[in-house]
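Once you've had a glance at the structure underneath, I'll fire off some questions.
Missing here is one protein chain; the remaining ones are kept as they sit in the complex.
Chain IDs A and B follow the sequence of writing; residue 1 opens each chain.
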Amino acid sequence: MIGLRSKRIISDTVIYIVLTLLVVIWLFPLVWMILKAFDVLWTGPYSPTIFPEMMGMTNFKNLFGGEGYQNYPYGQWLLNTFFVALGSCVISTLLTLMVSFALSRLRFKARKKLMNIALILGLFPGFLSIIALLYIFTEFNLDNSLFGLTLAYSLASGMGYYVVKGFFDTVPIAIDEAARIDGATKNRIFWRMIIPLSKPIIIYTILTAFIGPWCDFILAKVLINPSAVENFTVAIGIQQWLATDDNVISRKFAQFCAGGTLISVPIVLLYMIMQKFYVAGITGGAAKG
Amino acid sequence: MADNTKAATPTWKLYNRPWYQKFGLAIWNYIKNVGLMLWSVIRAIPKKIWGFICAIGLCFQGLWFRFKKGDWRTRMSYLIMGFGCFSRSPKQFLKGFLLLAVEVLFILFMVFVGAHNLYMLGSLGDVGWVDNPSGIGGYIVDNSLKIMIFSVMSLMLMIFFVYMYIKNTEIAYATQKRVEAGLPLTTPKHQLNYALNDGYHVTVLTLPILGILFITVLPLVCNILVAFTNFDYQHAPMAGELFDWVGFQSFNTVFTKSYGDAIWSVLGWTIIWAVFATFTNFFFGMFLAMIINKKSIKLKVFWRTCFVIVIAVPDFVSLLMMSKFFAYSKLTTETGTFNRILMTWFNLDANINWLGDIAHGGLLPRVMVIVINLWRGMPFTMLSTYGILMNIPEELYESSRIDGAGPVRRFVSITFPYIMFVMGPQLITTFTGNINNFNVIFFLTGGGPNIRVGGIAPGQTDLLVTWLYKMTVSSTDKEYSNGAVLGIFTFIISSIFALIVFNSSKSVKQEDTFQ
Partner (left out) sequence: MKKLLATLLASTMALSAIGGLVACGGDGNGDDPNTITVWAPENSHGSEEEGTGYKGMIAGWKEAYPEYAHYNVRFVAKAESDVNSSLGNNPAAGAEIFFFASDHYRDLVHNKGLQPLTDEYVQQIKARDEKFTYEFVTDDDNKMWAFPTTNDNGYFLWYNDEYLSEDDVKDLDSLIAACNAQNVHFSFPYGVSWYAASFMMGMGCKFNYDDEDHYICDANTPAAKGAAKAMFKYANSANNIDGVKDTKGKKTDVIVSVEDPSAGLADGTIGVAMSYASRYTDIEKAYRNKYTSTATGTVDEEKLEEALSHLKATVLPTFKATVDGTTEEKTYHMGTFYGGKYCGVNRSKSEAKIVASFSLANWFTKEEGQKVRFEADGAGPSNKNAAALENVQKSIGIQAYKAQVALGDETNCIQGAQKGTFWENINKFSEGVFERKVDAGSDVDYTTEIGMLAQLAKIAADIGN
């Protein structure tokens, strides 16, 4: 008769084996990609062996200089994306906070209607408006410009108010009322009291808005002129390396892996940090007050 | 004792019935609710329209009333906005000046931009490209797209202006009444305070709403209008051609003439894909969260982080890499990495075209797309369910163990309903999101093996959105008007599902079949 303890050990071992297997399967493609980034001989997607035979830093070096850099200025793309992300996160955060505060705290006639309209607007596939956005931006000379791209990422962020509004809803109204008695305007309440209480969720919003432009592909692809190489973001830039014509040998797959790996590292880190703040915001906020 | 309780309770108590009846009843309730809701929406439409007409009537009535009752200053403000304010007292200068500025700006806009474009709206331009006299180069006179966009903007501004105009008369009249009643008028300081306090919602919402109007609403309206034109590669305004209104011709093309039954099969696949993508991720993630959450497993954080890394890597990197990982060539030495791993490490004979096989209408690529989406998306659900699992109170499990319930029973009665209750709405939101999941399909197969013949035909793994992309961005013979029709169709489908979400989140909250 197998005791309870040994039954547990068996089931635990099985679980450990399953977990290890799953982790291997899940991470293997990424490991392969990282190794491929170091391949200097067969830089196309084809190579005679599964793992690179000859490894070196050439691909990484080519990202920042070397021949053909003028056509694929990866360093420039990094800078572009960084500034777009920066601008976008500033505007985004401000707009989101403003809308969330208005819908959470202020009571006015059109409140419910606005929320419903936002809901319906959000139903249109984002892609639809992207194409038309290109037409409109062309008329205002905003297409093919990073400034236009930033606007496209951030101006409509008022629609994404759910998380922050949910958080504001958990902050007790008593705070507001105490301040009103003391004679503070709503403006004051917003900036001086609610914002300092919502630090985790604000940082979460900032980080989400910052990560967005790094990962987005479609909007950048449509709005930026395909031959204005110096205006690319990282996403459309490195996708180009796989989409060039049919030269399998010459296609820059290894360079793609290098560029992809390089940009994944900070994003993974930021993502982890963002997760922590999200959890802190959701669980910690209600306790304060 | 048992008889008494049975007689007291209603006969149709849920937890006494077998599971299939519970399931059937839940579905029946659900469909009933959806139907009722749709019916109430439809019934409300005539009432809403009537209400709208009444409101307009009231506006006119109010305008006329204020004109009659107003003194000369108020009547002047019908002509010069803001007159009723700044002519009475310097304290009202700010308000009056703002109103006047609105009027002036609007008139300027209409004169320079609006009028010309609205005038052309019917014909959408007469002359396109005109050559230079020297024969070298040329320029474009009328741009149909520009006409359409600026007309829409003009219309939006006109609506805004009408609203401000009515507000202007109200303010003028109210000011007049205050003066007659001998009350002091508000100072700029009061007005500023109002903007920051009672009127704060206006102050704080202006900029976001303007942003949304410009980035979301304007493109949307333009896109819907494009569906009624014949804007395609042969009628491209930026290349000097004009396009015209053609009514429902584009709708005809997409739904019947050129594409035949393509749109319905794409729709079918889109829904199947969304269902499988969402639920495979959900169940797998839940399973994984459960085994990691088991009390006796160490290194929980390590296991979770490994999986989270996969989602932290950006879409375009991991999915593009996967598309090359599963690449295929008939030449076994040139085939993709996964095939080679199968052949060398596992000694299998297989050299399979995972993402491009055309057998059975592209079945293998469809399956593979779902599998790779599982790889990419499972950690999300794992994290969410993990958080929920941590919150399930231990006492429930203890008491059920005492009652002798096995692990399966515990799962079905406690864990699963709990998770479904919390995750339900999010699950269905993910479902609607997957209907428009562009990245996965585009990067992996680009729309999949192309078997279908006809125009810009959709591939076998094309969703509605990726087909839209093909039509409007990536093909050489672009068809924007057909794409716009497709976009409207996608919206209708998405909104149907979203309405169902809305309804189910209400009904989920009303359910308390788990105790």
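The working rule: a residue touches a chain if its C-beta (ideal position, glycine included) is under 8 Å from a C-beta of that chain, and two chains touch if they have at least 3 such contacts.
Please read these numbers as outputs of a predicted model, since none were measured by experiment.
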item	value
From A:F28, A:F83, A:F108 or A:Y162, residue that would touch the chain that is not displayed	A:F83
Residue, one of B:G62, B:G199, B:G240 or B:P417, that touches the chain absent here	B:G240
For chain B, the residues touching the chain missing from this view	129, 132, 134-138, 233-234, 236, 238-240, 258, 329-334, 343, 349, 351, 357-361, 450-451, 453-457, 474-478
Missing-partner contacts on chain A, residue numbers	40-42, 44, 46, 48, 53-54, 68, 70-71, 76, 79-80, 82-84, 86-87, 90, 138, 141-150, 225-231, 244-250
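By our rule, only the chains that are shown with their structure count from here on.
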item	value
Centre distance in Å when chain A and chain B are each reduced to the mean of their C-alpha atoms	18
Residues of chain A defined as touching chain B within the complex	8, 12, 15-16, 18-19, 22-23, 26-27, 29-30, 32-33, 45-46, 48, 50, 95, 98-99, 101-102, 106, 108, 111, 114, 119-121, 123-133, 135-136, 138-139, 151-152, 154-159, 185-188, 190, 214-215, 217-218, 221-222, 235, 238-239, 242, 248, 253, 256-257, 260-261, 263-264, 267-268, 271-272, 275, 279
Residues on chain B engaged by chain A in the complex (per definition of touch)	145-146, 149-150, 193, 196-198, 200-201, 203-205, 207-209, 211-212, 214-220, 222-223, 226, 238, 288, 291-292, 294, 296-297, 303, 305-318, 320-322, 324-325, 327, 329, 333-334, 336-337, 340-341, 344, 375, 383, 387, 432, 436, 438-439, 464-465, 468-469, 472-473, 480, 483-484, 487, 490-491, 494-495, 498, 502
